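Below is one structure. I have some questions about it.
The complex is shown incomplete by one protein chain, all other protein chains being positioned as in the whole.
Right, chain A next:
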Amino acid sequence: MFDRLNFPQPWLSLVLFSTWQFLSDGISGASVVMGLVLAWVIPQITHGFWPERPAFVKVWRMPMFVLVVLWDILVASFEVAILILNPRQPKPVFVNYPLQLEHPLAISLLASTISLTPGTVSADVSDDNKTLLIHALDAESEQEVIDAIHKRYEKPLMEMFR
């Protein structure tokens, strides 16, 4: 019984605990107790879903990556808005994106980034984690989308998860 009273993922527990403190109305005894309970229960329940932790992540590269992504979201939102209001039909493309990233966490980060930036949605990952299916709303060719994603998002992620 007591050997389960540990925190298998200390960082996740810490994030959960502090998030709960921010969500509740000021820090009180109740919020601390509830935060501790959540910080213990959620990692236990989601234990099986977490990929193995990568050996080394260059966390300091993260802020730059987030800034690039936020900027791209802003720019691409305008492009998609113009496209929606434009009477011409969009030219959608299904892209088979060859993944060079190997770590599952890195792949899911890339897939989320692709979905968040307007104009592209990641639809599926192949079972061997080698290909990502992307639906692009309006593109000239498959290669154009692959090159853009590789240059802007996959390269920085590869640097981070090396």
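Assume a residue touches a chain if its C-beta (ideal position, glycine included) is under 8 Å from a C-beta of that chain, and two chains touch if they have at least 3 such contacts; residues count from 1.
Simple rule for what comes next: contacts and distances are computed from a predicted model.
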{"item": "Per UniProt record, name of the chain withheld from view [\"Glycosyltransferase family 4 protein\", \"Cation acetate symporter\", \"Na(+)/H(+) antiporter subunit G\" or \"Protein lplB\"]", "value": "\"Na(+)/H(+) antiporter subunit G\""}
{"item": "Option touching the unshown chain, where A:I45, A:V59 or A:I84 are the choices", "value": "A:I84"}
{"item": "For chain A, residues in touch with the removed chain", "value": "19, 22-23, 73-74, 77, 80-81, 84-85, 89-96, 111-116, 118-119, 121-124, 126, 133, 135, 137, 141-142"}
